[in-house]
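One structure follows; several queries about it will come next.
Yeah, one chain of the complex is gone here, protein chain that is, but the others are all in their spots.
Entry: chain A
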Amino acid sequence: MRLKRLFFLCITLCLLTSCVDSTQLEKLGIIHTRGVDISEEKPSELETTLIIFQFNAQTDMVSKTLSGTGHTIKEAREQANNKSSFALTPGQIRLELYGKEIAQKGIINYLNTLTRDAKVSDTMLLAISDTTAKEILQVGQSDTTMDIGQFLHGLIRQEGLEDSIPEVALHDFTHIYFDVGQDPFLPVITMDDDAPQLAALGIFRGDKYVGDITLDEALLLNMTQKHVGFAPLELEIPRAPLEKYLGDTEPIDPDSENMYVRIGIKGETTSKLTDPEQLGFRSKVDIDVDLHEASEEVVIKDEKVAKVIEEELGKAIKKKYETLFKKVQELNADPIGYGRLYRIKNNNKLTTEEWREKFPEITVDFQVDVNLVHFGTIQ
């Protein structure tokens, strides 16, 4: 009896499930990288450039570039699909690149389908191009020996792993975007001598691309977001205070009043709302530093030298933070997230519009505490 029931159950199970849509690997064109631009011919339409993997017995070439236009991303994909014998699917998409023009108009609409699709990984990366996405992907594809999609993905990923730039995965962007009191950021890819490279970090106001900060500043921004572990940074410090500790090597430029040190930074920047009325903030930069290399030989014999170096590094970092802050305040975008601190103190009552009005008024006091832990580390 029990066996009969079990048999019946199995049969119903098989019949009722019907057939699951199969997506066999070799019949798919697997989209790896997608570039999104405003179409040049039809300004009301989107143009997508797709780098796909397709597996064909006749050729060893795995990756291929396709493009299509449409008013929506999906329509553009459909258009591109007309040029391919494989079914294009976005399940393996690892990088989406936006053209400068479209990024300035806002990109949140295009992220919508990505975030809702369960097959798309939330850890996929986003980036913007300083020209059009199409140019970077097409020129890159023909010039680099490597597949451009994987190349760009590796490039951004590597910088992220080194903590040089903040995390720029899809979920980071949407998280920051929907969090009142902070603005998102994405890396900017540029074309230099027909080779794509990471140029800067693009700052967004809401979902609109408004300006850039340099990669050095990106590290400082990253420190406000998380604890970084020995990320590399080159700093300019004045020679004068260190004069008596310098060895007698000849610098490249003897007339310069400054020297350069390359350090590894470990630590984070924690911010605090100190004066809710006057919108005064204090950001405390607490870092351990490895001294990797200096442009001139520094003879380190006792702790006094370390003290001097720490002091000079602190001054330099503070200056850099102040420049960064000034820059983003001018853009009226808050990537560091002071608005969030304000919102928390303010019983969660803050709208994005209110913060746009308040943000240019705020003042931040940067306090830098440098602790030189190692010198002569080889990296």
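Just a few scattered comments:
In this section, contacts are C-beta pairs under 8 Å (C-beta built on N, C-alpha and C of every residue); 3 or more make two chains touch, one makes a residue touch a chain; residues count from 1.
Criterion: contacts and distances are computed from a predicted model.
You can't see one chain of this complex, but its UniProt record names it "Spore germination protein", from the set "Spore germination protein", "Peptidase M16 C-terminal domain-containing protein", "ABC transporter permease" or "FAD-dependent oxidoreductase". Residue A:92 is the one among A:92, A:115 or A:131 that touches the chain missing from this view. Between the chain not shown and the residues A:56, A:123 or A:142, the one that touches is A:56.
Take chain A: the residues that touch the chain left off the picture are 3, 14, 17, 19-26, 28, 30, 32, 53, 55-57, 60, 62, 89, 91-92, 94, 119-121, 150.
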